[in-house]
Each structure stands twice: as structure tokens, then as C-alpha cells.
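Of the protein chains in this complex, one is absent; all others appear in place.
What follows is subunit A.
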Amino acid sequence: AKRSRMTIKFVLMVNKQGQTRLAQYFGEFLSIKEREALENEVIRKCLKRSENLCSFVEHRMYKLIYRRYASLFFIVGVDGSYNNELSVLEFIHNMVETLDKYFKNVCELDIMFNIEKAHFILEEMVMNGEIVEGNKSNVLAPVLLLDKMGNA
């Protein structure tokens, strides 16, 4: 029972071609090799699934919850013993809406060219794999404020 109960193990944003656009891991330290192998498998497994299948894939000790928005797949890995996949799906949607609100009609290129911004937004939503804030405005308030300060 000493195992960490952290909800989210990783967040990946991947395009249709399987290229990673954002990757954030929580809690576990993975070497580059392990990470690459994991990402390759995860991406392959999720991308090959057709649209009308469910959004969950069991992979090693992870459960993958993914959702596709236009050309971008959002994949969240949670501990295999975690059991509210629907809430993770809701979290993904919340994350995408937040990004959309920030970037105004977010697209793959927005995230790619502003990867640090995307990370900052994610930081306000998730810490150490746990949800910190679910409300879009609350998430974006500090980010927008800091943007303003940075530009000034």
C-alpha cells in the first residue's frame, strides 16, 4: 500500500503522424531509452485504434486514456489500478478547452511553437500527477498575468 497513489503518470500530446508535441511525466524517473520505448508503444497502440472504439487501452501497468482533437491526440497514462477512466477523459477535455481558451482556437502548431506556454498551463492544472485546479479561468489567470508582466 506504500505505492504512490498519484493519479496521472504522464500526459502526452501526439500528432497523427505519431510525433510527440508535448510530454510531461509525473513522479517516476524514466531514462531516455525507457521513455522512448514507452512513448513508441503507447502512441502505436492508441493511434492504430479506429474512431468508434472506446478511449481506453491497457498497457503494461498503465491505463491509457486518450482522445483525439483534430490532428492531435491527447493521451494520459494513469496507474493501472486507478479506476475512474471517465474522469480522466473529462480532465483531458478540460485541458483542451483551457488550451483553446488561451491560444484562441488552439492547433497543433500553437502547442509546438509555444511548448513552454503549454507546459506552464499544464503546471497550473496538474502537480505531481494530481489535479490542482479544474476551472479554466482560475488556471489561466496567473498565466495571463505573468504574460502581461513579461511583455511589459
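The criterion applied here is as follows: a contact is a pair of C-beta atoms (placed from the backbone, for glycine too) under 8 Å apart; a residue touches a chain by one contact, two chains touch by 3 or more; residues count from 1.
Please note the rule applied: contacts and distances are computed from a predicted model.
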item: From "Prolactin receptor", "Signal peptidase complex subunit 3", "Translation initiation factor eIF-2B subunit beta" or "AP-1 complex subunit gamma-1-like", the hidden chain's UniProt protein name; value: "AP-1 complex subunit gamma-1-like"
item: Absent chain, residues of subunit A that touch it; value: 1-5, 20, 22-24, 26-27, 29, 31-32, 35-36, 39, 52-61, 80-81, 83-87, 89-91, 93-94, 112-113, 115-116, 119-120, 123, 127-128, 130-135, 137-138, 142, 146, 149-150
